[in-house]
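Heads up, one of the protein chains got dropped from this complex, but the rest are sitting where they should.
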Amino acid sequence: MAEFTHFNEEGRAKMVDVSEKPETVRTAIAHSSITVNKEIYEKITQDKMKKGDVLAVAQVAGIMACKKTSEIIPMCHPIPLTGINITFAWEQDGDNYRLEITASVKTKGNTGVEMEALTAVSATALTVYDMCKAVDKGMVIGQTYLVEKTGGKNGDFSRKEKLK
Amino acid sequence: MAEFTHFNEEGRAKMVDVSEKPETVRTAIAHSSITVNKEIYEKITQDKMKKGDVLAVAQVAGIMACKKTSEIIPMCHPIPLTGINITFAWEQDGDNYRLEITASVKTKGNTGVEMEALTAVSATALTVYDMCKAVDKGMVIGQTYLVEKTGGKNGDFSRKEKLK
Amino acid sequence: MAEFTHFNEEGRAKMVDVSEKPETVRTAIAHSSITVNKEIYEKITQDKMKKGDVLAVAQVAGIMACKKTSEIIPMCHPIPLTGINITFAWEQDGDNYRLEITASVKTKGNTGVEMEALTAVSATALTVYDMCKAVDKGMVIGQTYLVEKTGGKNGDFSRKEKLK
Amino acid sequence: MAEFTHFNEEGRAKMVDVSEKPETVRTAIAHSSITVNKEIYEKITQDKMKKGDVLAVAQVAGIMACKKTSEIIPMCHPIPLTGINITFAWEQDGDNYRLEITASVKTKGNTGVEMEALTAVSATALTVYDMCKAVDKGMVIGQTYLVEKTGGKNGDFSRKEKLK
Amino acid sequence: MAEFTHFNEEGRAKMVDVSEKPETVRTAIAHSSITVNKEIYEKITQDKMKKGDVLAVAQVAGIMACKKTSEIIPMCHPIPLTGINITFAWEQDGDNYRLEITASVKTKGNTGVEMEALTAVSATALTVYDMCKAVDKGMVIGQTYLVEKTGGKNGDFSRKEKLK
Partner (left out) sequence: MAEFTHFNEEGRAKMVDVSEKPETVRTAIAHSSITVNKEIYEKITQDKMKKGDVLAVAQVAGIMACKKTSEIIPMCHPIPLTGINITFAWEQDGDNYRLEITASVKTKGNTGVEMEALTAVSATALTVYDMCKAVDKGMVIGQTYLVEKTGGKNGDFSRKEKLK
């Protein structure tokens, strides 16, 4: 049975020793979303709202939060990230619109970047909420999860189905 | 029609001027969750896993991230928070278990703390993921949303139904 | 003769006591610029470069750095900023183009926000450099200075001439 | 019997609600020290070592860490400090020399600044260690404690005896 | 005679060049303590206080501060830590109780982690103080020092006697 690795011999949290793990290229892709009403959707996407600016700010926020992951997640190793990319797609959802948010993160290091990718999409979604909340506070951030990871001795991970 | 307030006359992002808004007590409650498999649930909640430690770490993470909100969300005002409380509840969900995460945040200031509450629950959920991901990377962070806010001139907000 | 206020009785640096200064609305406006070649100017401003994105990122950087001022400038007081706005203008300068950067910052507190405005324009200019340096590393950040301040007991300040 | 105030109804940590506490001027003084050998003492204090630089750097470190207190101490409230002053004194201690470090911190807020003063002296002592450790790693940071606090409803505190 | 290495040719502080130092596994162990009265000891260790929570929070604080070392200590190199572990032990000390705090830190890099270990134990002790200060502000943080370091060209260090 797999063991939690974040605990020391006293049963308390520690930052696990990864100094013997190989330094390889590692990637992770995470996904989140935020559902907004039609008014917000139109303001974000149409010319009225200087198209794209909400997304531009949210994307910068996602990238900067990604670099802060080890400051936000207590047992997460500080790791020099080599690449971060955040992309967007809109899907209609009944009367509402869902902004799909995907982050890919890459490193050449001795531990994975799953948390970095998850933190990036979370901060991106939170920023969209912040920039639009004057119009409607009822927006909902959708399910947030790891889509894929590669690299490292524990094998790759890939989620089959898409959630929302 | 409500206007986005985060944009300046050039249509670019700015941090809006709140210096004329009244300094009042303001509260916000936000909610998130994370669904884990039975093995993780048992490790977290039973004696084997030094019950509560995962949650203790996650809670500290949520509180510390809450204080970092204005560093994570670009247009968010720095605001001296006066209180933060994060609580947990477990619900069974088929074969899985869902950890319900609620954060209440309070300030005495001239802008609301919705983003602080949302950031707190997000960081809490991300930390649970981090501490348990050696067992299963398939955990999913559930919907994240504002439950309630009070204080400020724009009126209170309260979400009726509970999401998951 | 005016005295430096950042030094203690041992002649060493301290963060001066402002607890008796009145809590009033204070504003500051600072200015910087960055001179780029024609190729960069065109890439930033024409459709080819998804117009405005460099400036959008630089602006977010300026706002976030502004909030970090007391972390960057050692003797600067942490102060809850109430508003930040960064604006841009282009001026031709021989064969080159100069991006004029202006930041206005506002607070309701017991110390001024000159450093916050200066930090905002500096970070904005540095970010433009970063985003364009793959094209030309010869860009030069122009003079950086305080344009105006209001509020506080020491009187207002206003620079007459414009520098570049 | 006094109760711990940092725990919520589930017995977990929270950042306690101080929004009803009065906003008054509050001060705290903390003390630490570091004992160094004669060689280090002479290098710091004599002309050879550009007298005072180690202390100048350590003092800046103490002031900057003081402003970071709520990022370092999880349940500590973010609070806008109004003044920080760090002073030094040398005392001979057998063959060694003890650098006495005192920090006074002031705020006008609704919670005390004991942790800020304690964090300031700790960071100052750690920085002296860092700057001199190439000469001797055997330096010892002495006892660190609160000397005095004033302001707030719980009454003032003053430690009678001096520790080392 | 050993030279201070943190100063440049002008006698001012610099962050020394370590790019030619070998990248090897390096470890450091540091020690601190905090002496508390019987009431606090019992609240922390007995069931009344949900045993362990003060220590759990303090430990998370120590680990997170350890990762922040290069932000707190001015001339300290940023270095990707590979492991951090903090352990506790109680010793009776007359009517009082002393919590012994030990941190072990590991990296694979070109500079040592002494400061990281010292910062970890300091932040841990400060957090215990913060969580218990509502009961008694007279707690004293004990001597803080390096116990051991390994790795790097300057040889290992090991302190023989135990201090308190």
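Each chain carries a letter (A, B, C, D and E) given by its place in the written order, and its residues are counted from 1.
Methods note: a contact is a pair of C-beta atoms (placed from the backbone, for glycine too) under 8 Å apart; a residue touches a chain by one contact, two chains touch by 3 or more.
Since the model is a prediction, treat every value here as computed from it, not as a measurement.
Among the chains on display, the ones the left-out chain touches in the entire complex are A, C, D, E. If you put the hidden chain back, the residue from A:Ile40, A:Leu55 or A:Met75 that touches it is A:Leu55. The chain not shown here touches chain A at positions 25, 52, 55-56, 59-60, 63-64, 66-68, 80-88, 106-108. Residues 8-10, 12-19, 70-71, 74-75, 77-80, 109-110 of chain E touch the missing chain (whole complex, contact as defined above). Listed here are the chain C residues that touch the chain not shown: 1-7, 11-13, 39, 43, 49-50, 53-54, 56-57, 60-61, 64-65, 68, 71-76, 114-115, 118-119, 122-123, 125-127, 129-146, 149, 157, 159, 163.
The rule we apply is simple: only the chains that are shown with their structure count from here on.
For the interfaces B-D and A-C, the C-beta contact count is higher for B-D. For the pair chain C and chain E, the CA-based superposition corresponds to a rotation of 180 degrees in steps of 5. Mean C-alpha position of chain B lies 31 Å from that of chain E.
In chain E, the residues touching two or more other chains are 50, 52-53, 56-57, 60-61, 64, 68.
Listed by chain label, the pairs that touch are A-B, A-C, A-E, B-C, B-D, B-E, C-D, D-E.
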